[in-house]
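Sharing a structure here in structure tokens format.
Removed: one protein chain of the complex. Kept in place: all other protein chains.
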Amino acid sequence: MAGIELKSNVPAGELKQKWSDFKGTMNLVAPNNKRRIEVIVVGTGLAGASAAATLGELGYQVKAFTFHDSPRRAHSIAAQGGINAAKNYQNDGDSIYRLFYDTIKGGDYRSREANVYRLAEVSADIIDQCVAQGVPFAREYGGLLANRSFGGVQVSRTFYARGQTGQQLLIGAYQALSRQISTGQVSMYNRHEMLDLVKIDGKARGIITRNLLTGKLEKHAAHCVVLATGGYGNVFYLSTNAMGSNVSAAWRGVRRGALMANPCFTQIHPTCIPVSGEYQSKLTLMSESLRNDGRVWVPKSKEDAIAIREGRKKGNDIAEEDRDYYLERRYPAFGNLVPRDVASRAAKVACDAGNGVAPTGLAVFLDFASAIERYGKAAAHSKNINNPSKAEITKLGKAVVEGKYGNLFEMYEKITGENPYENPMKIYPAVHYTMGGLWVDYNLQTNVPGLFALGEANFSDHGANRLGASALMQGLADGYFVIPYTIGQFLSKEIRTPKISADAPEFAAAEKDVQDRLNQLMSIKGNQSVESFHRRLGKIMWEYCGMSRNAEGLKKGRQMIRELREEFYKDVFIPGDANEFNPELEKATKVADFLELGEVMMCDALDRNESCGGHFREEYKSEEGEAQRNDKDFTYVSAWEWNETQPVLHKEELAFKNVELKTRSYK
Amino acid sequence: MKLTLKIWRQKGADKKGQLESYNVEASEHMSFLEMMDVLNEELISKKEEPVAFEHDCREGICGTCNLVIDGRPHGPQQGTTTCQLHMRHFKDGDTITVEPWRAKAFPVIKDLVVDRSSFDRIIQAGGYVSVNTGQAPDGNAIPIEKDEALSAFDAAACIGCGACVAACPNGSAMLFTSAKVAHLGKLPQGQVEHAARSKSMVDQMDAEGFGNCSNTGACEVECPKEISINNIAMLNRSYLSSIFGSNK
Partner (left out) sequence: MSLTGLFLISFLFVHLIGNLQLLANDGGESFNTYAYFMTQNPLIKTISYGLYFFIVLHAIQGLMIAAKNRSAKGYKYSKKTKENASWSSKNMAMLGILILAFICIHMGDFWFKMKFGSLPMKTYAGFENEVTDLYGRVMVAFQEWYIVLIYLIGLLALYFHLAHGFQSAFHTLGLNHKKYTPIIKGLGTVFSLVVSVGFAIIPIYIYINSL
């Protein structure tokens, strides 16, 4: 495949006109033809559910697949903070351009201009659509929609539903999907996992799934295949992703010729609950919105830090002048609100210097004491309490903080057993989101014709770093407002294609491949659990391809993964049978794919000799330790083709015509 | 801490099941599911079949995890899903009984895994606002009183885990169904279809084989999102009006 040419298919014309011109001139599929055309949508999170519902509404015959027991379980549900939209309801100077600019800049200029502009453009429609579906967004007393500002930007454009925005948006999309299921436009396949992509004459025409209840392999055919299967953060084993989140559907696409773009761009979220022990199965995110009011600090002296680690002192015992509010110190302009990548790295620097606070030494404080005091005073003032006592102020302040973050504080207390109203929270960065994903063009089509990728599963909009509250925006933009149009570019040429038959020999061949793969895994009958391999892979990834990377470590990490992969295929043990409900086998197929993806991530990180966004190479930093981008040599998307011996790199050069490439500075 | 677990083991839907005892060494910082992971790792190391149980997000929001712990859906802690329940709420030497959700409409698939697809079908019967993508007016076109929006949110917080059904001695899904009816019915956007939605969802609930509500209130106590049975009264109201108020 040496000659792959990555055509972005961005329409000509002014940036601001591209999308509306495209919509006005794109090829349409007539209603009578839509009825005959089948579309497979894999994944039912925000992007998948909204796409399946909307395509169903348009009249396509949709088959939707999820490995969950219900579409409503997808991990989009766990997003807490909110969803951005350029509504400018707050009259604070927001606009489509500003949202576009913030996203491009926040992504450290490694995303495609036209895609990002379109995202900003449709963002406002998403809010309207969700409100109409009954999403209970937060409101002001006047009954209008409320907004808050969110990490890394200077306007209030984030819409939210308490700390459960993802849940409410997903339920909205799930309800829209349920409506289409009830009308018969969408056939829903729960508990079905995609294990292969089927291509006929080079076009994606179907998938092979495993019915997770019976273990039976099934062949499903359609005119095209849409993957909305989320990100691959679980390659790190410990992440804020759900236990079931995986790369397999996307990776099967890669194994059939699609390209993996920017795989090393992973987002490490700064505010997560720290790891407490070896048994830990996942990490829990505390919404970024906490940084609006919480102040991040570590003790100035190592002695104090050690005392806290050993339990001899508490955070509150450290005097104000002995605390290092390092974000406020290093980044006075943005303070605690610097973007995620910056905040995460700063926490790592503080802990690496020996000032971390949890027993493991890997945690920093997030302190609400001054917010409680500030809100308490304001509340006392508005209640006309003159000369309030400190106790009164604290009480009033806690009530305000509870109103804003009550559910998050409660969650923190449930998990850690500590009361965050009394003592500062302990937080540490954790893998959260993957900006990388399947390479797609402007139409969200991969380099395999008829194979589309939406949401976190594609690479398109966030560059090297995603801003807060933008994942929900992108998932829903892709599903509700982009793919329903752009899929027509492909399908309008397929109206003469008869119904694709799953009896075609290509399906049988793919099914046999899957069967062989499962048989191989089951027949190893080694001595180590799937989980133990996954945990080891995660440690390698975190150590060598985590928050900071260097060439030597990446080479070493890659070698270690290759060895681990070999060991996996020799010594993994999977209990039970392939022809039954078998969660261990499910895990094994996922870990097998992670073991390949991990290697590509190392290759990508090694190729990118610069520091940008979530990708920080220790060799490329300023004297003050800030990331140093190299626009001259690395303004491209790296798209990787899988190859067992050496993955092959393809490049899409990025052109910036509407923004000036600047050094991201939050100082 | 050393624990004895009595866990329901059942090979498949049509097989007989029984409680089996296991010993496990846990730490108080673990979540309940992490303790189950430890048990499973041990079973796998002995080449025995691990205990099948469902879980996904492990942060209390996806609604996948579903264990009845000592007779209580999601265990003893109020307002908490199984995945958020931590072992510090148990004592060294405790014997803990772990069973699957019990209801005819939630048949057991394997061990602690049950089939909750009946919930999806209740939503498909009308748990939505009929609006196509692109039809929506501006988000601020209809102001909604803050308290109303909050109260709709309280109902919308349902995670569809089914603890209400598991707790109900009648195996009724009224809390789940009413939460959706109340969520949409309290908002102007959902008002148009409110009465019809109540009827069709309740009819589907009955068709799935869920029991009747006798107002024991167990659902409300066990709901990890603390959804109120006031929603059930609201559903009763709109159901009655859909029958008596309908001109059809």
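Chains: A and B, in written order; residue numbering restarts at 1 for each.
Following the convention adopted for this analysis, contacts are C-beta pairs under 8 Å (C-beta built on N, C-alpha and C of every residue); 3 or more make two chains touch, one makes a residue touch a chain.
Since the model is a prediction, treat every value here as computed from it, not as a measurement.
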Visible contact partners (per top-of-document touch definition) of the missing chain: B
Full-complex contact with the absent chain, from B:E34, B:E59 or B:E222: B:E222
Of B:R72, B:H89 or B:K146, the one touching the omitted chain in the full complex: B:R72
Residue among B:S21, B:Q135, B:Q191 or B:S214 touching the omitted chain: B:S214
Positions on chain B contacted by the hidden chain, ascending: 19, 68, 70-72, 76, 97, 99, 102-105, 167-172, 209-218, 221-222, 229-230, 232-240
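One rule holds for everything that comes next: only the chains that are shown with their structure count from here on.
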Chain A contact footprint on chain B (complex, rising order): 12, 27, 29-31, 33-34, 37-38, 41, 44-45, 47-50, 52, 54-64, 77, 80, 84, 86, 88, 109-110, 113, 115-117, 119-120, 123-140, 142-146, 149-150, 152-153, 156-157, 159-160, 183-184, 187, 189-190
Sites on chain A touched by chain B in the complex: 50, 53-54, 57, 68-75, 77-78, 87, 89, 125, 127-134, 136-145, 161-162, 164, 166-168, 171, 174-176, 178-179, 181-182, 188, 190, 213, 240, 242-244, 276-277, 279-282, 284-285, 411, 414-415, 417, 480-481, 484, 529, 531-532, 573, 575-576, 580-581, 583-584
